[in-house]
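The complex is shown incomplete by one protein chain, all other protein chains being positioned as in the whole.
Chains: A and B, in written order; residue numbering restarts at 1 for each.
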Amino acid sequence: MFIQDLKNDFYRQLISKRILIIVNYDVDAICASKILQSLFKYDHMLYTVVPIMGVTGLRRAYNEHQGDVKYVLLVNCGGCVDIVELLQPTEDVTFYICDSHRPLDVCNVYSDRQVCILGDPALEENIPAFESIFYDSDGEDEDDDDNEEEDEAGADSGAGESDGEGDGESGEREQPARRKLSRLERHEQRVLRQRARRQWELERDRIMFDYTQFSYYGRSSALQIFELAWKLSKDNMDLLWWAIVGISEQLLLGKIESGAYTLELEHIQSHVSRLTNKTNDQNTMSASKINFENDLHLVLYRHWTVTESMRYSRYSACQLKLWTLRGEKRLHELLVEMGLPLVHARQTYSAMDLVLRKEFYTMVEQLAEKYSIPDIVYGTFTLSFGYRSRYAAADYVYALLAILQSIKKHKTPEDCFMEASDALTRQHKQLLNAGIDNAKLLHAAIFRQVQSCLEAHQVHSTGSFFYYVLQEEHAFFSYPYALALLAKFVLHGHVATTRARQAPDLPLIATCPLDAAQGMCLLVGIAPVREDSPKNFFGKAFDQAAQKSKTSLLQDFFEPSIVQLRQSDLTRFLDALTVLLT
Amino acid sequence: MSRSNKMFGDKAFDLLKDLKRSAQTIPAFDDDGVRQVLEEIKAIFEENVAQASSYNSSGDRSLWPLLNYRHAALQRNKRCLLAYLYERMQRIKALRWEFGPIIPGDIKQALCEPEVQFFNNYSKSLAAYMRSVGDGQGIDLTGNLRPPKSLYIEVRCVEDYGKFELDDGEVVHLKKNSQHYLPRAQVETLVRQGILQHIA
């Protein structure tokens, strides 16, 4: 069931109880969990935070903590799977789900008491009505059973008529309320009812198929938890900043449309102005401030050089085709028109001339139309604290992603999770800076890979989609986020360079080997360029293709467009997918 | 006799070198070394006794420097040996304060039998003293001695520990890399032992 009044129905229920928080492995979830942790600290509620990566992780984490906790909070996980059936909890355990993945599983939505979803049902789309999917079968079954019994009795009595008649009559007399129908009529009625039932089932299947066909994302959970904090009057700048990072991640990874993002921006701006006026040390230069400004979609440009940032950002690189020589020339033209000397453009942004820095944004905005990069401007927030630090929300997002992907031999995913969680606090600035450096390496590596891929024409088309296969394990691309970023870049780059007319309409499947020893590889599906909405059908498509080609697919992650399968099954799977998508 | 007794005191000094090299930890008790030094002492002593008695009888002062030297060497050996034992004793006392009443197995192997007994007795005395402080209520002096700033602390689990029961009956499953928010007083010992890590 849905809970709208977070303060009373959710938070107040949890005071002085012990809570288990299970967090998914993405930036939005980390931000939401940090906000939750600070809220719980105010009221001294004991909690335990466990990071997980997929469905198996969820099951394992729950099993370990099973007997000890009665309240489980799932952040960005578990909304799309039937929790009660998956985890088999005891009666007194309550689950609270704060998940931005959609579509939500209907069992979770219509559960009475055990599963509570934090959110507003009015905002959800297309949830099927209860009657249309859950069959209220009690009454009908009884009728059927009774009729069958009567029929049975009748059929038996076929042998001995007198007894049968007697039984039939007595059966009829037992249920005086029933109309006296002849056997034929009863039979007809039963057939009709069965037909109606089958039709109802077909309709239900169709509704369910429509409902679960596309997977998309709802509101950011970090933002939702921030609103809870706001209603409890416990919000402050830090929590607001984490909520901003959460929603920026959704925008940057393409999970929500820019329209939805702009709507949320207005709400956030009101929060910002409210909180900024509340603090009374506004005149202190080193207080932390959040400012709204129009910013550029250039990756980490404040911490990098201008040329590199332009080259490694997907939007600018694809529009200007910066992996070719002509593209480079065009970039130089752009810089010249902006009045930015090449020497300065090649220096770190913070070492550029102050005048140039101030004018950078306005110049780019003016020239954006001419160089066909109009969408490079978008609204976002920046955080400044101290005398030196100024970070845009996007910087945080990329740094955290890089930290989450920095899994090494002696650094487990949980370590990376904890490090990302620490990097959000302002005291651990060096963690954030290390993350930014890693992010720079990541983007540079993506660009090089894209360049080599496009020059070698490694993107193949099957007529209904593109696919791009990486041959060997890569330090960066064996992980979902990096692979998704790479695939998106490749798709946009390919569409920009190719002359095929239907290129903008085709999606891309990218694979990369995960683990050479076990022969698994990671598969990512990216929506076509022309489609603006982030609804994608990959989850269902992968599932059906796997069934058709009888390959075992590991759909473990909560993102349905990222799956794992065996390297040897790859070709069969792609064939089945081709057939499916034509 | 002349060339074989080079410098006395070398073996004893080796014991000490070994001890100094291993800084804070306790190296294995060098049973052989100690025994050799004791034998050397005995040998020197007996020689000296023999010559001193001859000096007494003959009044011949010519061997006086030799006697003196041997006496100095005897004192030297004694000093080295005593310092060795003393330093080990100090380190064992520190063990009780840092590790608690149970010594880890690999450290225990390095101790000799009397040292283990010393540890147990010291532990008992310390426990008796700690119990008697504060009108019979007792206080754990081996814990954290800084005044606390909050009732609850946020900790991260560094090693697998298993189930841990709090005072009010709640059971916490401490698995590596999970983060918890728990009452300070009850988890302090775990932080000191290195199973949990306190986060700011």
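Operating definition for what follows: contacts are C-beta pairs under 8 Å (C-beta built on N, C-alpha and C of every residue); 3 or more make two chains touch, one makes a residue touch a chain.
Keep in mind that, in the parts below, contacts and distances are computed from a predicted model.
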Worksheet item: Looking at UniProt, which of "DNA replication complex GINS protein PSF3", "Ubiquinol-cytochrome c reductase iron-sulfur subunit", "Exosome component EXOSC1/CSL4-domain-containing protein" or "3'-5'-exoribonuclease" names the chain we cannot see?
Response: "DNA replication complex GINS protein PSF3"
Discussion item. In the whole complex, not just what's shown, which of B:38, B:166 or B:191 touches the removed chain?
Written reply: B:191
Fill in: Sole residue of B:19, B:126 or B:171 that reaches the chain not shown, by the stated touch rule
B:19
Discussion item. So one chain is hidden, and I want to know which residue out of B:43, B:66 or B:139 touches that hidden chain in the complete assembly.
Written reply: B:66
Worksheet item: Given the full complex, what residues of chain B touch the hidden partner chain?
Response: 2-7, 9, 13, 16, 19-20, 24-25, 62-63, 65-66, 68-69, 71-73, 75-76, 79-80, 82-83, 86-87, 94-95, 97-99, 104, 107, 144, 146, 149, 153, 188, 191-194, 197-200
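Keep in mind that, in the parts below, only the chains that are shown with their structure count from here on.
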Worksheet item: In whole angstrom, how far does the Cα centroid of chain A sit from the Cα centroid of chain B?
Response: 57
Worksheet item: chain A touches which residues of chain B in the complex?
Response: 151-152, 154, 156, 163, 166, 170-173, 175-183, 199-200
Worksheet entry | chain A residues within the chain B interface of the complex | 18, 37, 40-41, 44-51, 64-65, 67-68, 412, 414-415, 417-418, 421-422, 425, 427
